[in-house]
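Missing here is one protein chain; the remaining ones are kept as they sit in the complex.
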Amino acid sequence: MDKCHGKSVGILDKFREECGLFGIVSSEEDAAHLTFLGLHSLQHRGQESTGIAVEREGSINMHKDMGLVTEVFTDEVLDELRGGKALGHVRYSTTGSSLIVNAQPLVIRSYRGSMALAHNGNLVNSHELRRKLEAEGSIFHSSLDTEVVAHLLARSGHDNLEEALLASIKHIKGAYSILILANGRLYGLRDPHGFRPLILGQVHGDYALASESCAFHLAGGHAVREIEPGEMVVLEEGSIRSEQFAQPEKKRFCIFEYIYFARPDSTFGSRNVHLIRRKMGRQLAREFPVEGDIVIPVPDSGISAAQGYADELSLPFEFGLIKNKYVGRTFILPRQSLRDLKVKLKLSPVRELIQGKRVILIDDSIVRGTTSRLIVNMVRESGAREVHLGVSSPPVINSCYYGLDTTKRQELIASQRDVEGVAQHIGADSLSYLSLKGLHQVFENEDSYCDACFSGSYPVIGMVGKDILEEGY
Amino acid sequence: MDKCHGKSVGILDKFREECGLFGIVSSEEDAAHLTFLGLHSLQHRGQESTGIAVEREGSINMHKDMGLVTEVFTDEVLDELRGGKALGHVRYSTTGSSLIVNAQPLVIRSYRGSMALAHNGNLVNSHELRRKLEAEGSIFHSSLDTEVVAHLLARSGHDNLEEALLASIKHIKGAYSILILANGRLYGLRDPHGFRPLILGQVHGDYALASESCAFHLAGGHAVREIEPGEMVVLEEGSIRSEQFAQPEKKRFCIFEYIYFARPDSTFGSRNVHLIRRKMGRQLAREFPVEGDIVIPVPDSGISAAQGYADELSLPFEFGLIKNKYVGRTFILPRQSLRDLKVKLKLSPVRELIQGKRVILIDDSIVRGTTSRLIVNMVRESGAREVHLGVSSPPVINSCYYGLDTTKRQELIASQRDVEGVAQHIGADSLSYLSLKGLHQVFENEDSYCDACFSGSYPVIGMVGKDILEEGY
Amino acid sequence: MDKCHGKSVGILDKFREECGLFGIVSSEEDAAHLTFLGLHSLQHRGQESTGIAVEREGSINMHKDMGLVTEVFTDEVLDELRGGKALGHVRYSTTGSSLIVNAQPLVIRSYRGSMALAHNGNLVNSHELRRKLEAEGSIFHSSLDTEVVAHLLARSGHDNLEEALLASIKHIKGAYSILILANGRLYGLRDPHGFRPLILGQVHGDYALASESCAFHLAGGHAVREIEPGEMVVLEEGSIRSEQFAQPEKKRFCIFEYIYFARPDSTFGSRNVHLIRRKMGRQLAREFPVEGDIVIPVPDSGISAAQGYADELSLPFEFGLIKNKYVGRTFILPRQSLRDLKVKLKLSPVRELIQGKRVILIDDSIVRGTTSRLIVNMVRESGAREVHLGVSSPPVINSCYYGLDTTKRQELIASQRDVEGVAQHIGADSLSYLSLKGLHQVFENEDSYCDACFSGSYPVIGMVGKDILEEGY
Partner (left out) sequence: MDKCHGKSVGILDKFREECGLFGIVSSEEDAAHLTFLGLHSLQHRGQESTGIAVEREGSINMHKDMGLVTEVFTDEVLDELRGGKALGHVRYSTTGSSLIVNAQPLVIRSYRGSMALAHNGNLVNSHELRRKLEAEGSIFHSSLDTEVVAHLLARSGHDNLEEALLASIKHIKGAYSILILANGRLYGLRDPHGFRPLILGQVHGDYALASESCAFHLAGGHAVREIEPGEMVVLEEGSIRSEQFAQPEKKRFCIFEYIYFARPDSTFGSRNVHLIRRKMGRQLAREFPVEGDIVIPVPDSGISAAQGYADELSLPFEFGLIKNKYVGRTFILPRQSLRDLKVKLKLSPVRELIQGKRVILIDDSIVRGTTSRLIVNMVRESGAREVHLGVSSPPVINSCYYGLDTTKRQELIASQRDVEGVAQHIGADSLSYLSLKGLHQVFENEDSYCDACFSGSYPVIGMVGKDILEEGY
């Protein structure tokens, strides 16, 4: 019996983003509908749970559940969420039967009234803060960092919410983009390093906040600018206000947003994701020009880089691997021989393109190497004479503490083997990674990105107690 | 268009219990399975949400959802809830889209570690406590009284859980039966008046706690004794310990448990529910012997009393109203003439028994009178010569603050009209209620019950801020 | 591991009815809604699949699915089934993955246009007819007798539907009540022995047909008269026509409709089901007066007879077994000791009533004896001093070929053991069955019933090839 988890097939051995955020202050009562459209565009950032909280006449109404945005938010549910201010969230979550308690947004009531919070990122000192808050008598319902922030807000002595917010935020360290809905306002904060994205946009003249610029388009809007590191924006009906809540540190925007997470039609700052990926492919080709007949991307994330690679070397670019649109559920199959089904359910080789060719596969990254091995094998079985693998980013050798669901260090294949060893493991005739230097060149050596997963230079360090914390939930 | 809410039909204008509790410390790993059986037997106490928390090797695993016990707890879910200690809960809940946050048990983490709590009752000072806790920096996720208790526990200075529990419990006033699972122990507490039930039982030699004695039977166990007012029991594997945490007040057990809520096969103290109901019927017959040809219960809750009534007057007892087993969902029907469908979906008259007769209908209580009116009318249309209604409890004229979901005072028909007026409203040829004195006689004037809904003499008074509290959730 | 099938618990070892029918020609477009109400009242006659076909402007629209009436027919579905003529069906079905092909009604198209058919009963010559039709080139999609009738209709040479119907019906033998919707008319036919019920009723002035009189009440209507054996009625808008399509044979109405199937508020001819059951109980008491302290019915089907039994002997009638309202799904439990859970999930003993008593249990019938054994044991474990079982019908010793889903002869306990043996098997101190003669007396020796399952005298005999037939489906 070979158990093939159709769902995990979708992940294909990549890092996982943990969250997508959207919030809006609308001049009409349709904030939840617009948030629905925004979250729908951010669905690639998290597919396991989603929620929307909406404020109307001072009270907050919320709905969240396990599932995709279009599954959780039926027309019926959206109609009940009438109001002009809303924030929403999509997320991955870990297994276990109490999953729903970790869905966001979090709606709480304190002496200050009701508020809704949503968060993308990871606090490096959340473990210490929790222990401290618990010692002072706080109780926790979830393992969410958001709940830590809520407690800090409730315990700050300040009467004014904004003062409380500014006082609380000083205690937290790490990566965070946070949306808060309270007192008829929508607050958006981004940590002083700007690890996780947060963009200001406009939708039909109303201001909105989102994790990616693509989130505004579906609702008929557009991006305005990024929220700066250490900046807080306050959206009210008809107005927007900005404040620098913390001295901005050196900007450390997660470079993996460009490499894998973000949608190719998203733009951070002046850099479009698709175009950056193509440059990575070009750079890889310059560094490691493999002699081959044909360049084939591992879809979808390798497409842009493969184009760049093929262009640089004037090699034919071909869709030699077709992605199956209807990947479904987990299922069990009776024959041992169906082993590599896992990747075949997801990708189909076009034999006519591959047969007899020296194939250069381009992928955006390798995490554990398991899928790469199956793909290389599949291409070889389809008749390729040689199979080379080019990876348009450097070897991943370190875990992330800033919001990605990375595997443990020892599971990262490049942390255990050298390039030659990895090549051997996955069975490729050659394997080339983009160099860290090359990656920097793509970004014109503008040193404003976090590349700790490649370089090991962590901008912020704290006791990361996630494993310990999860014991009780 | 006549909208007929099939579900609310189930309630037939009665008070609603808010909770059922079950907990067990099993010598095997099957505590969740046994709790499942217990909750299944307590399903009549709440049908909208249910949950089970289980402890194993120091960590707590929990599952809760909207729905019936057999719907929420599939074999698959139960299998994941392995462990020797468990507690569970069934409840009604109010409408709104964030219902699930009000499901129980509540699992929280404080400096003391993880714990699970479940509660039946209503605290009369929860509003004040919340305001006080919020002022001290607590945040609330729900409108549950359970959450207030959790905060008190977390803020008590005591290192020892039991000391903390004893200290915290001093702050709360009102009706409560509480189960807590923490530190490998199951704690059961009952308020000093003993408003809500809590029974100790044994299942295959292991101790268990439940709201009603019937909960032990399905799992092959039996009731041992009631938990006393102000008593706390501590169940560990292989042992049980009792402590009087508070001076017991005059016992004030909710008399409506006998009248309507509890299952007829349950017994509180020495009194079996079915037998007490029959005595009420007898007493009613003694007080108001109506001249009639036939006694018909309004099923199911009126059956026992109707038997007693018929016996006392030596009148034929007949099932003239048949309950439909397959009452389903809400639906909309096209014709105005289908008005009284609401009650017809639930009850069918047996014309052959009714035709030409002077019918004495016996019901256990009347709340708003709407359903009684439809039933009386239906019986008359089925050919009854006269329709008399006997109610085996006194007129409900006051709201309950101790855990029943009663309507507002002005909606209680008996608080707005005298008996004659009610009779006229429901269209009965005569209407008789059991007298308060008669009710007391049934209980042999043993003054240990709360009958505030009839008498207005509330044992405990507090600011009941439920309406205010709910603003933010 | 003890696998407890919650669903089959519902059946409690009884014969199973196979169908319920309802059809109406309404003066408004709401025929499907009224049929929905009718089927809802007939839900006890079949809970596994249901369907409604409606005619509008000459074309037939249909919806059927597995599930309860209220589950299958949502408001949305009913709204799509607009039209003035409708017929519907509820049924049990056997296991297998292609169940839906055996749901009714059957909608087919022949040279005569479209028609919908629904059927209750069992043809004794369907096997021969199928073989004959197949030999002539007919193909079958299901194992339904209805499909045989459809083929006969399509192959009759007659141009006129009614002529075709009269010609076809001559070929079929056995038990059938059939509704056909075609050419804007609703036809209702009952076999010459009148085995299965079929009643004419009126709903808001419009004519309707149903299996039981109770089906008319919910929609605000009433029964008019039984369709006679061998009679065909033709309902059109505003008119009704009757024809005797066959010489009526001696009437042989299924006596089990009175004993177990029909709802107590239904009436066939002049006999109300509840009252007849009570008479059976009285007669049993006269024949076998057991010395006991208390009479307890096995709910629900034993209630009426138990009342009669207790009345006759002036013994106290008590609800010593409470039926659980929330019987749910199949589930698996970990402990062997939970063996008798099957019946406990369904019934709870009231120990206070039973303890120390000589209990006389009254049930309507015993089929395999398995459940009776569990119930007797449960009552004994609840403290009964003696447990006697009285059955208000004779021993079932023969299978039914006229529409009941009876077990094979060798599984009928009374066909394998004498009364003493059965008593021993189920563990009762005594066991008494109503005599066949006694049963006849209850019906005043009016020899118009089929009691073949007791007496073995089958009114119609044919080759019953159901088992053979089912091979291919």
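Which chain is which? They are A, B and C, in the order written, and residues in each are numbered from 1.
Just so we're on the same page, a residue touches a chain if its C-beta (ideal position, glycine included) is under 8 Å from a C-beta of that chain, and two chains touch if they have at least 3 such contacts.
Since the model is a prediction, treat every value here as computed from it, not as a measurement.
Visitor: Taking the whole complex into account, name the chains on display that the unshown chain touches.
Guide: Counting the whole assembly, the omitted chain is in touch with A, C.
Visitor: With respect to the chain omitted from the figure, which of C:19, C:37, C:60 or C:453 is a touching residue?
Guide: Looking across C:19, C:37, C:60 or C:453, the contact with the absent chain belongs to C:60.
Visitor: Using the definition of touch stated at the top, determine which of A:183, A:211 or A:267 touches the missing chain.
Guide: A:267
Visitor: Determine and list the chain A residues touching the chain excluded from the picture.
Guide: 6, 28, 30, 33, 36-37, 40-41, 43-44, 47, 68-71, 74-75, 78, 204, 214, 217-220, 263-265, 267, 272, 274-275, 300, 303-304, 307, 317-319, 322, 324-326, 328-329, 331-335, 337-338, 341, 344-345, 348-353
Visitor: Considering the whole complex, not just the chains shown, which residues of chain C touch the missing one?
Guide: Chain C touches the chain not shown through residues 59-64, 77, 80-81, 96-98, 100-101, 106-111, 113-114, 131, 134-141, 150-151, 153-155, 471-473.
To be clear about the criterion, only the chains that are shown with their structure count from here on.
Visitor: Treat chain B as missing and name each group of chains that still hangs together through touching.
Guide: Once chain B is set aside, the chains that still touch form these groups: A | C.
Visitor: Specify the chain most distant from chain B by Cα centroid.
Guide: For chain B, the chain whose C-alpha mean is farthest off is A.
Visitor: I'd like to verify one number: the distance from the centre of chain B to the centre of chain C, where each centre is the average of its C-alpha atoms, in whole angstrom.
Guide: 37
Visitor: Using the average of all C-alpha atoms in each chain as its centre, how far is it in Å between chain A and chain C?
Guide: Centre separation, chain A to chain C: 59 Å.
Visitor: So what's the Cα centroid distance for chain A and chain B, whole Å?
Guide: So the centroids are 47 Å from each other.
Visitor: For chain B, give me the residues that contact two or more of the other chains.
Guide: Expected reply: no residues.
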